[in-house]
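Structure first, commentary second.
Just one protein chain is left out here, and the rest sit where they should.
And now, chain A:
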Amino acid sequence: MGEDIDTRKINHSFLRDHNYVTEADIISTVEFNQTGELLATGDKGGRVVIFQREPESKNEPHCQGEYNVYSTFQSHEPEFDYLKSLEIEEKINKIRWLPQQNAAHFLLSTNDKTIKLWKVSERDKRPEGYNLKDEEGRLKGLSTVTSLQVPVLMPMDLMVEVSPRRIFANAHTYHVNSISVNSDCETYMSADDLRINLWHLGITDRSFNIVDIKPANMEELTEVITAAEFHPDHCNLFVYSSSKGTLRLCDMRASALCDKHSKLFEEPEDPSNRSFFSEIISSISDVKFSHSGRYLLTRDYLTVNVWDLNMENKPIETYQVHDYLRSKLCSLYENDCIFDKFECAWNGTDSVIMTGAYNNFFRMFDRNTKRDVTLEASRESSKPRAVLKPRRVCTGGKRRKDDISVDSLDFTKKILHTAWHPAENIIAIAATNNLYIFQDKVSSEMH
């Protein structure tokens, strides 16, 4: 990851940002597709914006591969559950792309209750020369038709059409927090606080419940499901994380209901770190399989952990994201920040992991060199083509110029959602209502 840390080698292109301050524009999920050509974002207002990477131009090598808006559509609308007198938020919790199988692209988007399958297709030709309709589409009078013509496909301005192909509804009592497409490309799962359902992409009127941790007596509830993901290669394996800081690997071949895990990944709690808030900061907010399928990446409030699927008793690597907050948990509880759910991401080669933090900072950890860097996503520090400067939070001791003290961190600026291009060093960072895309370009002059 030398190129990321070494600022001399980094050139970044800056994507337009949306300068709105309405809550509906707050980005709630970010996801690259499998090739990295498309980037989808979902927001609190239920909209999905898809960006497409421009093909690299030989004329302007520096303008290569910028992301521009490809399509925008309203995925979910606010709904009202009359039975429970509850409003169902339209906020997009997750977007997952399906592997591309033909010219069209498909993605799944979900809010708290309903998952939708969207088809994104391009239209760049349209038929002209109809016999019965004129150019505006009005029916011609039959008496005016004196000869027959064959309609011809004529080029037109590129139009991106998005249409809902499936709506998977009424399967979740609790709030959906994750969706994950299976490697078989036929099924996917959706997870809420207490249950995980398996769907077939073609069938909307039923799903199979594969995990159910709801206790018979709700008073005995001790943990909830916080995230779930299918293994990238083995279509029978999936993992789900809990609010107690545990991970469970389940094998769907073992039984229809995977309440009994195949492997349980849990690190014993360090008794010296006990506080009022120990339990809630150990809650895992995100889990991601590595691209290789060998490792798991988890994020809890203060750390990111890498787990080896072959070792259940502790993670193989632990990285402190912002340990200086450990002494401030009470204040973070008061301002609700302690409940923030940060996501994490692998790079394409599984050598670097990334996660967000406060003050619009995000952190990257190189697993090989053990180096880490803190960068900031903000308009002030990110002019187009500017090099991102590493930031430091000073925690007492020697303070350098440009260091930020813990007390001056802005906790309203949090980076919860980040994504890494599957193959290249391009990252997408959602900072409240702004999307930043950083690309890493190694200059040809550099060795």
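Assume a contact is a pair of C-beta atoms (placed from the backbone, for glycine too) under 8 Å apart; a residue touches a chain by one contact, two chains touch by 3 or more; residues count from 1.
The criterion applied here is as follows: contacts and distances are computed from a predicted model.
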Between "BHLH domain-containing protein", "SCO2 protein", "Melanocyte-stimulating hormone receptor" or "Immediate early response 2", which matches the UniProt record of the unshown chain? "Immediate early response 2"
In the complete assembly, which of A:112, A:229, A:286 or A:343 touches the absent chain? A:112
Any idea which of A:149, A:173 or A:327 touches the chain not displayed? A:173
Touch as defined at the start, partner being the missing chain; which of A:194, A:364 or A:393 qualifies? A:194
By the document's definition of touch, the residue of A:217, A:272 or A:310 touching the omitted chain is A:217
Which of these touches the unseen chain: A:28, A:190, A:226 or A:290? A:226
Where chain A meets the chain that is not shown, the residues are 83-89, 91, 112, 173-175, 193-194, 217-219, 221-224, 226, 243, 275-280, 283, 330, 333-334, 336, 339
